[in-house]
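Below you'll find the structure I mean.
Just one protein chain is left out here, and the rest sit where they should.
Presenting subunit A:
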Amino acid sequence: MELSLHQKKRIRQGIIFMALLIFTIVWLLPVFGAVLTSIRTMDDIMDNGFWSLPEAVTFKNFATAWSEGNLNTYLKNSFIITIPSLIGTLALSSLVGFALAKYKFKGNMFIYLMFVAGMLIPFQILLIPVFRLSNYLGIYNNYWGLIMIHTVFQMGFCSFFLRNYMITIPEELSEAARIDGASEFKIFYKIYLPLSLPAIAALATLEFTWIFNDYIWALVLLRDDRLKPVTAGLATLQGNFITSWSVLVAGAILATIPTVVVFVFLQKYFIRGLTMGSGK
């Protein structure tokens, strides 16, 4: 029997579809595995093996991680650190983005490339001096130490991103405003900021996850356990519940909920943010 071109195409697409389906299921096994672990007791897993039907479904692991494991405190700390950092970095970067996008001046390209380079450097080159600086300023072992480094470090990516967005805003808009007597700051505030809202939304979702997921700065700039964000908190949890993997994994799932929520609701912005700046 001769297959038509159309039938061949459909068969090929069917094969690709199946292959992708299998790949995706295998790809998500760690996620299924984690959820499955978190709702079982450790005894159940050890006695019956991982691939057995749970003896009973329990949410006790989540409760243990939440209260005994202090996840409630850690998660709260994560928000206290992330939100101000996010606002700070967006505020400062929009100023930079505007200045670099709007004005031609000597040093423009240099400053732009400096911020681009800054977003790519390893944290290790900053750890010791920022640790020392925070001590000196009295913000070591304090939320502010973390808020400051996140605010300033993330300016690299945010300035890069906003500059590239703002450069697409037509000059005529500001010319018209200038004729009406608007100051330069007013042009920034009344024209560029509102028009950049889609870019700022994309950045905000992305930066929320990045700052929320930071680990090394929390290790270096905090000593007290009660101040730690959830990433560093999970490391503590790992020390305290060494073999209770169902509690640990439940903790890991709790730690993920805020970023998952942001991602699910703002996925469109998240992806737009990630793929921008990947070259033309």
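Note that a residue touches a chain if its C-beta (ideal position, glycine included) is under 8 Å from a C-beta of that chain, and two chains touch if they have at least 3 such contacts; residues count from 1.
One rule holds in what follows: contacts and distances are computed from a predicted model.
Undergrad: If you look up the hidden chain in UniProt, what protein name do you find among "Fumarate reductase", "LrgB family protein", "Zinc protease" or "Carbohydrate ABC transporter membrane protein 1, CUT1 family"?
TA: The record for the missing subunit names the protein "Carbohydrate ABC transporter membrane protein 1, CUT1 family".
Undergrad: Using the definition of touch stated at the top, determine which of A:L71, A:I200 or A:L234 touches the missing chain.
TA: Final answer for the missing-chain contact: A:L234.
Undergrad: Tell me, which residues in subunit A touch the chain that this view leaves out?
TA: Within subunit A, the residues touching the omitted chain are 13, 16-17, 20-21, 24, 27-31, 33-34, 37, 42, 45-46, 49-51, 92-93, 95-96, 98-100, 102-103, 105, 108-109, 111, 113-118, 120-131, 133, 148-149, 151-153, 155-156, 159, 184, 188, 209, 212-213, 215-216, 219-220, 231, 234-235, 238, 245, 248-249, 251-252, 255-256, 259-260, 262-263, 267, 270-271, 274-275, 278-280.
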